[in-house]
Each structure stands twice: as C-alpha cells, then as structure tokens.
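Every protein chain except one is present and positioned as in the full complex.
Presenting subunit A:
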Amino acid sequence: MAKGILIIVEQRNLEIRKVSLELLSQGRKIADETGEPLVAVIVGNGIEGLAQTVTASGADKVILIEDAKLADYTTGAYTSVLNKLIRKEEPQAVLMGNTAIGKDLAPRLAQRLGVGLASDCTGMETDASSFLVFKRPIYAGKAFEYLTSNVRPILATIRPNTFKVTDPDAARKSEIVKEAADIDAGDLRAILKEVAIAASSRPDLTEANIIVSGGRGMGGPENYVILEALADVVGAAVGASRAAVDSGWKEHKFQVGQTGKTVAPTLYIACGISGAIQHLAGMGSSKFIVAINKDPEANIFNVADYGIVGDLFEVVPVLTEEFKKLVK
C-alpha cells in the first residue's frame, strides 16, 4: 500500500535549493491534512549536515543517499538510486522542483517507474479520490490544465516560487536513514566533464521575486546597465523580450515568453516592451505588472497595473533613485 509523500531535495554545493524548502513547507501541510508521513531524500556526497535543515523544514523521515559518484548530478546515477529508493519506499507521491535537474531527472525516473508525470506545476491541491490534483500552465500560460494520476506513485515537478517557505522549527525531530548507493557502470554512460556557472549577483529569473525586463525599446545591449542598476537596488533579476534576444542584445537564458521562460514574480517591470501575446503568456501571471513605454497605445498597458508613458531612458534612472530612497 502506497504511503507517504516523498520530496526529492535538491542541493547544489551542499546548499539546499529554495524550491526544495518550498516543497517541504507545502508537503508538511499536505502531510498534516492527509495523515501521510513526509519523507525527504537527499542525494549527493557529504550531505549529512543537510538533514537538520530538512527536518526543521518539516520532514518526518530523512533518507540520505551518499556516494562520491553522486557529488554532481548525472541523469543515469541519480535515476538509478532514486528508482530503487522509490520502489522500496512505495510513496503515494514524489515531488521535486522544476529546476534544470528536475526537468532532466523526472521524465527519466517516471519512465523507469512506468508512471505519469505532471511537469512544471504551479498549483497542487489534495483530492479525496485521486490524492493530489496538479494545476499546470499549457501554451506557456495562455491556459491551464488540471491533472491527476491514475497510477502510483504520483510524480510531479513544481515550479519554483509556487509555494511559500514556512519558518523552520529547529525543535522538530525526524528519523534519519542512510541508504546504500547502488550504482553500476550502465548508470554512468554520460559523464559530466565541466560545470560553468556564470558569476552573477542577481537571482535566477524563475526564482526571482522582482524582475526588471527590457525589450526592443532598449535600443542595444549596452543600455541594459540602466535596468541592472534598477534591479540591483531591489535584488531583482533582469529579463528580456524575444525582440531583444533575437537582436542579439541578451542571451536566450534571459528571455521571458512563450519560447523563453515563463515567470510569475511579485513584481514585473516591463521597459520598452510592446506586449506581444507570446510575451504576455510568459509573464501574465505576475502579481503586479509595471509598464514603462513611449507608446501610449502599447499592448503592455492593457495588462499593467501601473504604467508610465515616457522614455525609459529618462524614467528608469529617476525610478532607480526613488527605489533607493524606499529601500534605504
């Protein structure tokens, strides 16, 4: 009989990703509501010290799978150890973040387990008949579908920023279990050679609480410095529209929209962005939208909570100074 909710906790350089804390927080709520235990698994090397954080964030049981071969994420090795663990634990549901790792790992794991997968979910509710219902954007957010799984375990990846992190409880206790990492040569057919993390003091677009984004109106790559100055005052990420990316001003990883990233920050500041349907799909579920554009007829004003009709090169520096006064 399937039992429990299993969270695959993601760590990078022995630091737990924020999305994993979000899942532990929400998992705890579901565990309390349904009477199911909340189990967390951490895979890596030298990860023992993370068990305390995971416990304080809500886990009833923490499983550690440690091996030098698991220090870095590789599809084969991680799929192998997690497949074995899930078959042993038989949870009702397995949840992980829709991160680069989650996107790569979850489909492989789902297929090895012979189950479905609700990917990139932005909502999750308990349900009497199917245990969990997942809400996920389709057509980059132009519509939503609600998915349930007909088989167990239920597998889902959840988009970062979907759930809030609750305050950790240092007094919580959990059962801590070590599982052997049983990895064979067949699991290591793709070898990680090099990792290059771009040095950036700014948050990732998909995790950012505030995004300052620039489009065609930026006029050139050199002008993004004024958006970066605004972003850095409030700890925001910097994004771009497809027009700006296709002009070669920003790399694709900064693109917001249907063929880029779908984001839902608390505040999205669109500068010199006209508001094409593909762009609106990617940022339309932001809580507040600010538009700064010269063209009073620009479509972006139809979705913006606050708009300033004006030259962004004049408005943004003044706004930066205003933000500085507020966050001082």
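As a convention for this text, a contact is a pair of C-beta atoms (placed from the backbone, for glycine too) under 8 Å apart; a residue touches a chain by one contact, two chains touch by 3 or more; residues count from 1.
As a convention for this text, contacts and distances are computed from a predicted model.
One subunit of the complex is not drawn; among "PepSY domain-containing protein", "Aspartyl/glutamyl-tRNA(Asn/Gln) amidotransferase subunit C", "Electron transfer flavoprotein subunit beta" or "Radical SAM-linked protein", its UniProt record names it "Electron transfer flavoprotein subunit beta". The residue touching the chain not shown here, chosen from A:Y78, A:W249 or A:F323, is A:F323.
When you scan A:T75, A:T166, A:N223 or A:S247 for touch with the missing chain, the hit is A:T75. Although one chain is not displayed, subunit A still touches it through residues 12, 74-76, 79, 99-101, 103-104, 106-108, 110-112, 114-120, 133, 136-151, 189-198, 200, 204, 206, 210, 234, 251-253, 255, 258-260, 262, 266-267, 277-278, 284-285, 287-290, 296, 301-310, 314-315, 318-319, 321-323, 325-327.
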